[in-house]
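Missing here: one protein chain of the complex. Every other protein chain is in place.
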Amino acid sequence: MIELKQVSKQYRVKDRQRSKLKVNAVHQVSLALCYQKSYALVGESGSGKSTLARLIMGIEKPTNGEICLDGRNIALMRSRELRLKRAEVQMVLQNAQSALDPRLSAYDSIAEPIRCLTKTDKSGERSKVFEFAEKVRLTSEQLRRLPHELSGGQQKRVCIARAMSVSPKFIVFDEAVSGLDVTVRKEILDLILQLKKDGIGAFLFITHDIDVALYMADQLFVMKDGSIVEWIENAASYDDFHHEYSRQLIQSLPPKSPNYRKESVNR
Amino acid sequence: MIKKLLKSKQAMIGLTLIVLVTLVALWAPLIAPHDPNKIDVLNRFMSASSQYPLGTDQLGRCVLSRLLIGASYSLGIAVPTLLVLGIVGLTLGTASAYVGMRWERVFLSICDIFMAFPALVIVLSLIGALGQGLLSILLAVAFSLWAWFAKVVWSYARMEISKDYILAAKIAGCSDRRIILYHIIPNIFPQFLVYLSTGIAGMIIMISGFSFLGLGFEAGTPEWGAMLNEARSNFYSHPELVFYPGLCVLITAAGFNLFGEALRDMISPEEVNE
Amino acid sequence: MVVFFKRCRALIITLFGVTALSFLMANISIVDPAEAYARNIFLHPTEEQIVQIRNEMGLDQPLYEQYIQWLGSSLRGDLGISLQTKNTVVSDIGQKLPITMQLVSLALLWVVVLTIPVSLVAALRQNSWFDHLVRVATILGASLPNFWLGFLVLLFFAVTFPIVEVVDGNLVSLVFPSLVLATPLASISIRLLRATLLSNLNKDYVTYAKARGLRNGRIVWGHVMRNSLPPLVMLFCQYIGHMLAGSAIVESIFSMQGIGTHLVDAIMARDLPTVNGCVLIIAMIFVFGRTLADIINKRLNPRMINRDEVLYD
Partner (left out) sequence: MKEVLKVSHLYIRLKRALDQPIVNNASFSLQKGSALAIVGESGSGKTLTCKAVMRLLNARQFNISGSIRYNGMDLLEMSEKKIRALCGSKIAMVVQNPMTAFNPTVKIGAQMAETLRVHQKLRKKAAYELGIHALERMNLPRCEQLMNSYPYVLSGGMLQRITIALALIHEPDFIIADEATTALDVKNQQMVLEEFEKMKRRGIGLLLVTHDFGVAAKLADDMLVMRRGKIIERGTVYDLFSAPQQTYTKELLDASMLRKEKCM
């Protein structure tokens, strides 16, 4: 269970006149995410959704409020304890290429959390890496390659396998499919859904695309300027969105078919 | 990486030169035809002959033997100093970049002070303190160059730390030590190696420059810069005595520079895509 | 304004550190400066004479007090009296520095004149014969010990082809020494600029500039060159300080009386006031060079907030 209680995060930025400004990246967000369900978070760029992900992972400290993992406030955890918590809550970063150490083979990247967070011997590690590599459909030949020898989709799959290799209870995907080709995007999304069906980790899927969010989860959050403006349970279609801002987002989606143009001409 | 290196002509020429000079430095006492310090006043300024392949100098010493021995002085100082500097630079640079905050600022101001301090003064004072000789040159070079090394490592490490994969490693549960040893250092190492390689070249030139000014080695030491210095009084009548030692410095430095630059071309992406 | 203050503070801290270090370095020497000075005056100084001189020079006081005293007087522009020449250190430096400055500025001029066109042509015609030639030549140039190069130049122009009077005091005679001094720096900076130019030429903004219809000359001079200069400026300004100290070798070959040889002589004679004075001046020029580089780079690239992020080797 991940709980956020009135969490705010402020950044200090300098504006053009070099005077300091405080910017609320996340403003008084309260959330409760349980490890059995999957969630999706929608917002445009600059809405603070990435900051929220970083806060949950303990990479950044909130200015106000508490973040609790299983009832323990992460601000009060020692760095070692927080580190070991990563075995339960993992994250997949936005840009797969830069998220992989360029000098480590795909195998080593996937094995890293196992080495750091669990006490598994070499053969156990090996079987685990291969197990997850198979799940994300990477061949053993591809496991030997370095990141730059893999395609964008393959890199992404390495990242997903890495996040899952310690069998976490919860995975945060931060814009995991933006910038990918549509076919690759579909492939990755289906992969994640399949994995969830197999019972490996529930997730929070952060995206700017309502289509993707709807595709991925039933529990949707809509975020705007650091606050959560709408929370929908069991969302199935656009009709479930009621907040004005959510409607705006839906309005700005590209059409599903060109036929609407014919209609507007005929009218 | 290594395969690419073997393919590059430039790197291979550089490496050959380095190996050649290293071998000479190691085996100089065995291959030198004469005792490099044997003074023979009767045979001064002899031109090249089968007995003295490169002739003799102003004191009748065999030039070739002295040049061969000279290699061990240059490399003997440059390489160990560099190892020390490399370790110091890597530790201080990565550590301060990783810790950040106040440490980083203190580290940077100390670096600034040492970088602003003319190396020549450090060398001279240390020689004054410890007397002429290898140790003081070694210390002096280390003392005057460490800040450059540390700061270069720091700037590389800083760049690396801001990248996503370090964050990903943290999320993967790596400890700080593991991030530094397993991620940061291996990733900055190629760049660092380039800097080291060109650094050796600079250092060899620097050392011979000092001994050219009469600093560091006692008179009569068969070091290239010192030989040049001794030969300068007879420069107009016997320019070849000046020519040889300088050529040796050039060849050694060029070896390291060629190798280092070939390495740099390899790791910087814009050079690769034609 | 805040930035200006911060920079001044950094400047002052560095200068403090450098002078303190210089004091410390001078003091770890086994050779007693008082004794050295005494030998300068008397042929065989007695113990009392040395002690007396030590007292007169204030060398019996603890190091930090000497430092504070020196600091106090140097703030008033008084760097003491040279033990060697018996002139004030300031006047000595005032006499020698211009010679070296002439040498160094001419050398820097050479570097600029060589670097910009050569690296530009090499970068624009990547992998042409000219590019390859430049790459080989610059590696050789960076590997050339400049004392040796100095001798070769002397040999060539003074002995084999005695067209020009090489060892003399006028501006023409500065040409060769400055060229010798400029060679290594020019080689390094050509390589550096060529590499940065190449990486900038491959950037998106060049493509878009072409798509907007800008002509190549405009793109190269107005955009690519401008963006490639900061590393070079930094290297360049850092080298000014180095060159001042490093000019000792060139000055010695071409028998010039500049600050480099002056410093070497002073250290040899344990002339502490002169050493400290020279170190202060050289460090000051180095630090000012760096600051200048920062200011120029900030103008060239406004995004560069932290100057330390751009250290170029």
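A, B and C are the chain letters, set down in written order, and residue numbers restart from 1 in every chain.
By our rule, a residue touches a chain if its C-beta (ideal position, glycine included) is under 8 Å from a C-beta of that chain, and two chains touch if they have at least 3 such contacts.
Everything numeric here is computed off the predicted structure, so don't read it as measured data.
When you scan A:Met1, A:Val23, A:Leu76 or A:Leu253 for touch with the missing chain, the hit is A:Leu253.
Contact residues of subunit A toward the unshown chain are 16, 44-46, 152, 179, 181-187, 189, 193, 208-212, 214-215, 236-237, 248-249, 251-259, 262. One chain is missing from the display, and on subunit C it is touched by residues 203-205, 207-216, 218, 222-223, 226-227, 300-303.
Methods note: only the chains that are shown with their structure count from here on.
One simple way to say how far apart two chains are is to compare their mean CA positions; for subunit B and subunit C this gives 20 Å.
Taking the mean of the C-alpha atoms as each chain's centre, subunit A and subunit C sit 53 Å apart. For subunit B in complex with subunit A, the residues that touch the partner chain are 163-165, 167-175, 178, 183, 186-187. Of all residues in subunit A, those touching subunit B in their complex are 57, 59, 83-84, 86-87, 90-91, 93, 95, 98-103, 112-113, 116-117, 159, 162-163, 166.
On subunit C, the positions that touch subunit B within their shared complex are 10, 13-15, 17-18, 21-22, 25-26, 28-31, 126-127, 135, 139-140, 142-149, 151-152, 154-155, 159, 184, 191, 195, 198-199, 202, 238, 241-242, 244-246, 248-249, 252, 263-264, 267-268, 270, 275, 278-279, 282-283, 286-287, 290, 308-311, 313.
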